[in-house]
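Quick one: structure below, then a few questions.
Note that one protein chain is taken out, while the other chains of the complex remain in position.
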Amino acid sequence: MEILSQLILNGVMAGALYALMALGFNLIYGVTRFFNLAHGVLAAIGGYAFFTLSKMLGLNIYLSVATGVAIAGLAGYGFDRLVYSKLRKRKASNLVLLVASLGVFTTAQAALSIIFTSQFQTLSETAGQEALSVLGGVVTRTQVIIIFSSLASMLGLAALLNGTSFGKAVRAISDDEEVARMVGINTGRVTGYVFFIGSALAGLAGILVGFDTGIQPTMGMGLLLKGVIASIIGGVGNIYGGVLGAFLLGLVENLGIWMIPGEWKDAVSFLLLIVFLVFRPQGIIKR
Amino acid sequence: MTKTDAILKTKGLTKRFDGVRAVDDLSISIAKGKVTSVIGPNGSGKTTLTNVLSGLAEIDGGCVVLHGTVTLKKIRPFDMPSYGMARTFQEVRLFEQMPVIDNVLVVLTERSVFGALFERHGAFHERQAEEALKKVGLWEKRGGLASGLSYGQRKLLEIARVLAVSAGRQMDIIIFDEPFAGLFPKMVKTVSSIIRELRDEGRTVILIEHNMDLIRELSDHVIVMDSGRFLAEGSPAEVLERRDVIEAYLGE
Amino acid sequence: MKKTFKALFGVIALISLAAGCSKSGKEAGEANIIRIGSVGPLTSDLAYIGENMKAAVELASDEINSAGGIKGKKIEIIYEDGKCDPKEAANAANKLINIDKVTAIIGGLCSSETLAMAPLAEKSKVILLSAGSTNPGITNAGDYIFRNVPSDSFQGVYAAKYVRTKLNKQRVALLKCLSDWCLGVNDSFKAEFVRLGGEIVGEEAFPQDSRDLRGQLVKIKAANPELVYFVSYTEGTIVGLRQMRELGVKAPVFGADAWSDPKIWESVKGDGDGAMYLEPANKAYPEGFVDALSKKTGGKEINVYAPRAYDALKILASVMETAGTDTVLIKKGIYGVADYKGIADNYTFDANGDIKNADYSVREVRGGKAAGAK
Partner (left out) sequence: MDYILHLATLVIIYAILGLSLNLVVGYTGLLASGHAAFYGIGAYSTAILTTSLGVNFFASMAAGIAASAGAAFLIGAVLSRFDGDYYALVSLGFNVIIYSVFLNWHGLTRGPLGIPGVPRPALFGMDFSSGVFFLALAACFLALTFLAARFVARSSFGRVLKSIREDEKAIQVFGYNTVYFKLAIFVISAGMAAVAGSLVASYINFVDPSSFTVMESVFILAIIIFGGLSSLKGSVIGALVLVLLPEALRFAGFPQAIAAQMRHVVYGLFLVVLMLYRPQGLFGEFKL
C-alpha cells in the first residue's frame, strides 16, 4: 500500500509542475489561439535567470526568484512584440504562428547553450533534505514549496481573471477578439500582458524544476509537451481545465509505471492524449 | 399541394446550441419542382436549418424525410449528393488558394478515393465546368485564384459550383443560402434567371432570402420561421401580407 | 523539373569549388601541421559530455604543441558536432576525411557515431580512436578502428563479482539509464550476478535525459533489495541519489566508473554517503589535470570520458612520434601499444583494437568524498 500512496504523491507533485506550465500555455492560447511552442524555452530562461542572479551574482534568494520570473515574463513579452504580434497583425494562420514559435524555441535554446554551456546545474543548496511523511508516503520541502506556489499561482490567476477589469478584457478577447476590439479593448496591449504573465508562470516552473532536480538548456521541450498535453486533456484555453488535466496527467504517468516499466512514461502520456482526443476531444472542461 | 408532391419534409426537427433551440420542433414540407423561400428575421434559424439539412449540424431531434420514402435521423455531409441535394453557403466558402476553374472541376470528379486517384479530367468535365462558369460570367477569370475575385464574383463562383454539380449528377434539391446579398444589380439578374432555369428544368429550389421583392418575384411558396419555429406558409402574396409575419420581422 | 536539377547541380558544383579551394589553400601553406578530427555531441542532450571531452582534447593538444609538437609539426584539432546521431557523425567524418584530410579522428562518444564513421574511416585508411563508445559491435568494426575505453563487459563482471562475493549481497535491484553504455554495463553485471547465484529482484530503466526517477525508485524500494546497482551518467546519478534519500531507499548503492566525476559528490553532498563505485585501478586523476580541465570548461565537471579523450590524443601523439603521419604505420603502432600509462587507465590494445584488460578498484563515498573502499 505504501507504494501506491507514494506513487500518488509523486503524481500530484508532477502534476503541480505541469499545472504551472499548462496555466501559462492555456492563458496564452486563450487569447491568441495558437500553440506557442516557445513556451517551453521560457521555463529554461527563468531557471537560468535565477541561476545567474542567485548562484553567480549571489543575490538574495527571494529577490532572485522574483527577478528570474520577471525576466522570463519579459522574454515572453519580447517574443510577442518581435514576432507573434506582427504575424497576428497580418492575420497569419495559427500554423504559421506555430512554426514561428518553433523557430523562436530553437534559437533561444541554442542561445542559452552558448551562454551557459550545456551543463546540468542544480539550484538547490540543501542536500540531504528531510522528507516529511504524508499519508504513508514522503515528500520533500522543495516539493511542498512547489505545490504551494502552484496552487497560489492558480488562485492568483483565477482572482486576476475574475476580479479585475484586465481579467474581463482577457475573457472578452478569449470569447471573440473582433468584438473585444469593437467595444474598445486595446487587444494588442492586453495580449502583451497575457504573454508576460503566462511566460512568467513558465519561468516560475523552470525555477521550481531547478530546485527539485536541476536545469539544462534542453529542459524546455519536455516541460512544454507535458504542459500542452495537460492543457488539451483538461480543455484547451480553459485554465481550470488545464490544471485538472495537469494533475490527471501526473497521476496517470506515475501510476502507469506501477504496472509497466518506467521507460515508457513519455509514451504513456501521449497515449493518454490520444485516448482523450478520440473519446473526449473537448477535454475535461469544455471552454 | 398534395402529400405526394413533397420532395422534402421535416418532422419535429430540432437543433440545440448550448441549450438554445436554434431549430425548434419544425415540421415543414417542400414541394417538388417549385421554388420555396424560407424567410424570417435574423436568428430565426434559417441558416441552421440549411446546415442541418446538409449535415453540417447534427440533428438533435425529429427527422427529415426525402422523396416521401427515405427517413433520416442522421445526415452526414458527404451523403448530401447521394440524396440529390446541393447547396451554397451564406458566408462564401470557396477553395481560396485554388484556381477558379479548379473550384468547379473538383466537384465533378470521382467520389471514391481510388477512382479519384486514377482519374484525369477529360474534355467532358472541362465542358461542364466551362458551361457553368460561362453561365455566371466567370469564364474569363478561370485561371486566377479564387481569392483574387471580388465579393460578388465569389458568390457567383459558389453558384457555378452548384450548377456544375447538379448538371452532372441530377441534383433534385438545390439550397441557395442568401445568394443575392451583396450583389450588383446585373449579377442579381443573372442569379435570378439561373434559379428560374433550374425550376424550369424540374428541380426543387430552397431559397433563403431577405429581399421581399426577389421573394415575390421568384418563389412559388413561402415558409416563415421565427425563433426556430414554424410561423406561417403560403403563396408569397398572402404570406407577406399577414400581420403576424410583419410583426415577426419588425420585432415585438 | 529541369530547372530543379539545374539548380541542384549548380549548388553541388559551387560546394565542390569551395571545398576544392579550401583544400588546395590548406595544403599549400601548412605542411607543418598535422590535422586531427574530433567528433562528439556538441549539441543535443549529451552535449555536456561532448563539451567536456572536447575541452580534454584541447588540453592534450595544447600540451603537445607547447612541448614542440610531433616531430616538429604542430597538431591542429578540428572539432565537429556528431550530435549522437549516426547521420550527423557520418557528415562530420566525411567532411573531416575528404576536406580537411585529417590523419585521425578522436571520437565519437556515442557508439552510434562511431559505428557510422567506422566504414568511412576504414575505407579512407584514417585512424578512428573512440574514447567513449563501448558498444561490443565496435570490436569488429574495422582495422583502423580503435577505442581506449573498455568494452562494456569488463566492469559489469568485476562489479558483479565484488557485490556477490565481497559484499555478499544476494538480492539486488538494477537501475539504469537508456544509453548503449548503461545497458551494456548493466547487462554484463546482471548476467554475471545471476551466474554467481544472485537474484535480481527489480530492474528499472529511465530515459537518458530524464530527471525524475521517483517512479522507478518507488518500485525499487518496494522490491526491498539488499543493494541497488545504479548505472548512469553524472546528471542521472545526482538526481537519482538525491531522490533515493528523499524516498527513503535505505539499500546501499553501487555505481559504475562514470561516478568518478567529483561534481556528483559535490552536488549531492551527504546524500551520497555510503555509495560505492568502480574506478579504473588506482587512478585518481592527477590534481593538475583537474585544475587545467576546469579552466577550459569553466566548471568543475569531469565526466568519465574526458580523461580518456585526453589519453586518446596522447596515445595517438606518442605513436606518431615514431610512425609519422602514415596511417598504415600509425595503425601498426597502436596495435603495438602495451601498458601505456594514461591518466584514466593503463592501456594495452588487442588485435581487435580494443583495450585488453581493465583493472578496477572500488571506491566508497564518505563525508562527501570518495576514497578507497576497505
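Descriptive notes on the structure:
Going in written order, the chains are labelled A, B and C, and every chain counts its residues from 1.
As a convention for this text, a contact is a pair of C-beta atoms (placed from the backbone, for glycine too) under 8 Å apart; a residue touches a chain by one contact, two chains touch by 3 or more.
Predicted model, so just to flag it, every value in this text is computed and none were measured.
Among the chains on display, the ones the left-out chain touches in the entire complex are A, B, C.
Residue C:95 is the one among C:95, C:125 or C:161 that touches the chain missing from this view.
When the full complex is taken into account, the listed residue touching the unshown chain is A:93, out of A:93, A:164 or A:186.
Of the listed residues A:113, A:238 or A:254, the one in contact with the hidden chain in the full complex is A:113. Within the complete assembly, C:179 is the residue of C:179, C:243 or C:303 that touches the hidden chain. Contact between chain C and the unshown chain involves residues 1, 3-4, 7-8, 11-12, 15-16, 18-19, 22, 42-43, 47, 79-81, 83-87, 90-91, 94-95, 97-99, 110-112, 115-116, 119, 124, 135, 137, 141, 178-180, 182-184, 205, 207-208.
For chain B, the residues touching the chain absent from view are 54-56, 76-82, 86-87, 89, 93-98, 102-103, 105-107, 109-111, 113, 115-121, 161, 165. Those residues of chain A that touch the chain absent from the view are 34-35, 83, 86-87, 92-100, 102-111, 113-114, 221, 225, 228-229, 232, 261, 263-264, 266-267, 270-271, 273-274, 277-278, 281.
One rule holds in what follows: only the chains that are shown with their structure count from here on.
Nearest to the overall CA centre, using the mean of each chain's CA atoms, is chain A. Rounded to whole angstrom, the centroid-to-centroid distance between chain B and chain C, based on C-alpha atoms, equals 71 Å. One simple way to say how far apart two chains are is to compare their mean CA positions; for chain A and chain C this gives 35 Å.
Averaged C-alpha coordinates put the centre of chain A at 47 Å from the centre of chain B. Among the residues of chain C, none is found touching two or more other chains.
The set of chain B residues that touch two or more partner chains is empty. Of all residues in chain C, those touching chain A in their complex are 43-45, 47-48, 51, 178, 204-207, 209-216, 218-219, 221-222, 234-235, 238-239, 242, 245-248, 267-271, 297-299, 301.
Remark: chain A residues 2-3, 6-7, 10, 14, 110, 113, 117-120, 122, 127-129, 131, 138, 140, 209, 213-214, 216, 218-219, 222, 253-254, 257-258, 261-263, 265-266 touch chain C in the complex.
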